[in-house]
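Note that one protein chain is taken out, while the other chains of the complex remain in position.
Entry: subunit A
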Amino acid sequence: MTTPDAAVARKGPAARTATGRGSGLWRASMARSSVELKSFFRNKQSLFFTLLLPVVLLLVLGSIFSGTVPGTHTDFKQTFVAGIIACGIMSVSFNGLAINIAIERDTGMIRRLASSPMPKTAYFVGKIVRVVVTGILEAVILLAVGVSLFHLPLPATTEHWVTFLWVLLLGAMACSLLAVAFSSVIPNARSAAAIVTLPFLVLQFISGVFFPYSQLPAWMQTIAAFFPLKWMTQGLRSVFLPADFAVVEPAGTWELGRTAAVLGAWCVASLLLTLLSFRWRGANVK
C-alpha cells in the first residue's frame, strides 16, 4: 500500500497519461466483474429469483408429471427438463440482468459510474461476466438435478454437446441484450421483479416449457415463435430427446438452422434497441 505522500508524488500529468486506455479498460473491467459477482452471490433475492427458482420449478413440476410420451418409451420429464434449462438461462440473463440494471439505475450506481472515468465498455464486460458465470452455474445445477433425479440422459454425442452449448450461448446473448433494452421500460427498482416476471411467465407457458409445444393452439405457437424462448427450448429438445421426436415439432425437424437465425436476429435487434434506449444520464438515472 502506498502512503498518502507517495500517492501525491506520483500524481501529475505524467502519471495521468501513463496509464494507457487499454490497461485502464482491463482494470475497470476486472473491478466491475468482481463487484457484479459479489453482489449477485450475496444478494438473497437475486440468488433465489434468478438462480434457484428454475431449480425449484424443476423439482416440484418434475415430481408431478409422470409417464412416457404417448407411443414412445421416453419419459415425459425429459422434454420438460429441456424446457426448464432454457428457462433457467433466460432467467439468469433476461430476468436477472433487467432487474439488476433497473436497481442500479434507481439507486445511483449507474449515475456514479457515469460520473467516474470508467470506460463505458467495462460496465458491459461486467454484465457479460455476470451472465456467463451465473448461466454456466444454472445450466450445471439444472443438468445435475435432471440427470440425477429425472433420468435425463446427458447429450449423447459431441454434436449434441456442441448444439447444447451454442443454443445456450446464443440464447443467453439474445436474452441479455434484450434485458438491457427492456430495463429502460422499468420505471423503478421496486417494480422491476414484477414487470420482468410477466413476459417471462407468459413466454414459459406458450413456448412449450410446461405443455408440449405441439399441443398448444396454433395461434399461441405463432406468437411464441416470434420470441427466443421457444427456439431455445426446441434447440434443447434436439439435444436431449431421441432423433425421431423431431416429427412432433411443427416443422417435422429440429430446425436448428432457423433456431440460430431467430436467436441471431434477436441479438442484432436487441443490440440496436439497447443502443437506442440505454441511458447513462437523464431524469430516470437517479
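What we mean here is this: contacts are C-beta pairs under 8 Å (C-beta built on N, C-alpha and C of every residue); 3 or more make two chains touch, one makes a residue touch a chain; residues count from 1.
Note that in this section contacts and distances are computed from a predicted model.
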Looking only at "Aspartyl/glutamyl-tRNA(Asn/Gln) amidotransferase subunit B", "ABC transporter ATP-binding protein", "Carbamoyltransferase" or "Cytochrome bd-I ubiquinol oxidase subunit 2", the name UniProt gives the absent chain is "ABC transporter ATP-binding protein"
In the whole complex, not just what's shown, which of A:58, A:86, A:102 or A:118 touches the removed chain?
A:118
Tell me which of A:43, A:221 or A:284 is the one touching the absent chain.
A:43
Identify the residues of subunit A touching the omitted chain, counting contacts across the whole complex.
1-4, 7-8, 10-11, 15-19, 21, 24, 27-28, 30-32, 34-35, 38-39, 42-43, 107-109, 111-112, 114-119, 122, 281, 285-286
